[in-house]
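Apart from one protein chain that is not included, each protein chain of the complex appears where it belongs.
Letters A and B mark the chains in the order given here, with residues in each chain numbered from 1 onward.
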Amino acid sequence: MVTGAGARLRAVYVACAMAAVPTTTPTTAPLRSGRRRIGDRVGDGALRTITALAALAVVVLLGAIVYKILHLAHSAWSTYGLHFVTAKTWDPVHKAFGALPFIYGTAISSLIALLISAPLAIGIALYLTELAPKGVRGVVGSLIEMLAAIPSVVLGLWGILVLGPFLANHLEPWLHRKLGFIGIFGAPEATGTGLFTAGLILTIMVVPIVASICRELFMQVPADLEEGALALGTTRWEMIRGVTLPATRSGIAAALILGLGRALGEAIAVTQVIGGGTRITNNVFGPGDTLASKIAASYQGAASSLEQSSLLYLGALLLIIGLVVNLVAQVIVRRFDPLREAR
Amino acid sequence: MGNRSDTISIDVAPVEIAQRRHAPLPENREVVFDVQDLGVRYGATTAVSGVDFDIYRNMITAVIGPSGCGKSTFIRCLNRMNDLVPGAQVDGKILYHGEDLYGSGVDPVEVRRRIGMVFQRPNPFPKSIYDNVAWGPRVLGMRKDLDERVERALRGAALWEEVKDRLKRSALSLSGGQQQRLCIARAIAIEPEVLLLDEPASALDPIATTSIEELMHGLKRDFTLVIVTHNMQQAARVADMTAFFSLEVGEGRRTGVLVEYDATEKIFTNPSDQRTEDYVTGRFG
Partner (left out) sequence: MAVAAERISLRATGRSRRRLRLNRVMEGVAVLAASVALAALGIVVVSVVVRAWPALHVSLFTQTPNLFGGPGGGISSAIVGSALIVAMATGMALPVGVLAAIFMTEFARPRVAAAIQLFLDVLNGVPTIVTGIFVYGLLVIGHLQSAYAGAFALAVVMLPLVARATQEVLLLVPNTLREASLALGVSRWRTVVGVIIPTTLGGILTGTVIAMARAAGETAPLLFTCSIFAPAVSTDVTHALPNIPVLIFTYSEQPDPALHQQAWAAALVLMAFILITSLTARGLLARSRRKLTHG
């Protein structure tokens, strides 16, 4: 029995070896010679060099982006220095420029997006991993991925022509009437453009990204941990709260930070729906601008070279914020391990 | 912090059966599970069928049989863990103290709260040792005297002495055997009536295995235990009653069936079914 199997294995091995070794190769050939060998060495070296150069190009490209952007912002930097970041006015007529209104607009619109998309995305991911019947799972998952594929300019178009008017006529006046006393739900704009609308559009962009990462995270939680929880007589929700979410929380944080990065950097759709403005207002229905949308809105040119340079300074700020946010998220993602999240 | 397992002899031979105290009389015992013509299907394939026997209170019942005979599938029916497997369909009845486990209105969450389970691979939560045990009672609303409850459970699982000074440490810092005892502590902390053990020692080394087996003898006083094992010696060592499952092969289908159920001593020394005898003697003969 054993010998039979051994013989069979040997036969297979020999057959493989015969197929592999070209019969014309003289077995006595010296180990390092022949033109083919040299050609191979050159080929290996060439491929290695070319691919290494391509990889290097990635690094150089990122470096060049950082360098070029900082370089472009230099002239506004030498005029304003760090004071630019805290200056509240953006007045092309009097040539006074500051970034604070746009930092504020970026923060508020991203915050709105994050507050709405966090529960939504986690809920979707939980539905897809824990609840959805097998057949539905794939379809719903792909449809939500399709949401991420809608170009931002199309979402912006929809935001300005469909969502904005709807919000202006229905939701915003209602919120203003009912919750206006809080102070953040001020009088709506007639067009429905403003920070809140921008936040909603950003939500649509952020949700599929965060949901798809969270879905992967939840699938990584070992099934026997979840069974261990259910075997204690806990409900599915108690299991999720007690085991699934704690085991994935740093991953969820990273997913939300990546979503934040997306929201901060989105220019086009936000430009279309945010209304444009340089005042800092606590009314979320009011118009404003984010760093990215201010730059995008000024694409047709600036009135003065100082304004142009200030716009480039905004770009540098956006780049720095974007890089920091992304690096943080990437570092967390790389450290993620669902089994090492001990309390 | 005595490492008690070191002092235990690990070389326990099946001979021991003969020397064991007499098998208790099932007739005097209270029936916990009355399994009636149980069958489980996954889609078109039948995993087990026609299983019919009683499981008695405060005894250790072992389920043995070759791999693939549906032992695990069977034990997972006893606390409705099979509900979690998509496409699993349970036929027949399991009466738990006369109440049909699969009857309408029965809540699987409530079932699992009374019938705890320990799994093949130790699966402590990525939490501290303390929180692993305390989490269940906390969620289930047994917050009173939680520290005491945790200590009691850890003592019950013979783990207290080893971990009492590092309750806040991660459970993942424990050894495999300690992790499995922690899982037992976790299960008994919510005071179930029954403890199901699905090959609880198959991932452990012999020393850890011995300590788990020792532990089971102690737990018998307070709980009804059902253990699935592929290790016959283990069944012989720990169980009062043994159910032998086998595979019935026909028309390209393999279905698990219950061949024989009796006192462990009888199963291993004088089985009434030829298949049981073949299995019991064949493996280690």
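One rule holds in what follows: contacts are C-beta pairs under 8 Å (C-beta built on N, C-alpha and C of every residue); 3 or more make two chains touch, one makes a residue touch a chain.
All values reported here derive from a predicted model rather than from experimental measurement.
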{"item": "Touching the absent chain when the full complex is considered, from B:98, B:250 or B:282", "value": "B:98"}
{"item": "Hidden-chain contact residue, picked from the options A:76, A:99, A:126 or A:213", "value": "A:126"}
{"item": "Touching the absent chain when the full complex is considered, from A:55, A:85, A:187 or A:223", "value": "A:55"}
{"item": "From B:30, B:52 or B:205, residue that would touch the chain that is not displayed", "value": "B:30"}
{"item": "For chain B, residues in touch with the removed chain", "value": "28-31, 34, 54, 96-99, 101, 103, 105-107, 109-111, 113-114, 141"}
{"item": "Chain A residues that touch the omitted chain in the full complex", "value": "20-21, 40-41, 43-44, 46-48, 50-55, 57-59, 61-62, 64-65, 68-69, 71-72, 119-124, 126-128, 130-132, 140, 142-144, 146-147, 149-158, 160-162, 204, 207-208, 211, 235-238, 240, 258, 261, 264-268, 271-272, 292, 295-296, 299, 312, 315, 318-319, 322-323, 325-327, 329-330, 334"}
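Methods note: only the chains that are shown with their structure count from here on.
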{"item": "Intercentroid distance (Cα basis), chain B paired with chain A, Å", "value": "47"}
{"item": "Residues of chain B defined as touching chain A within the complex", "value": "79, 81, 84, 86, 109-114, 116-117, 119, 121, 123-128, 131, 135-136, 139-140, 170-172, 183, 186-187, 190, 192"}
{"item": "Contact footprint of chain B on chain A as seen in their complex", "value": "133-134, 222, 224-225, 227-235, 238, 242-243, 246-247, 338-343"}
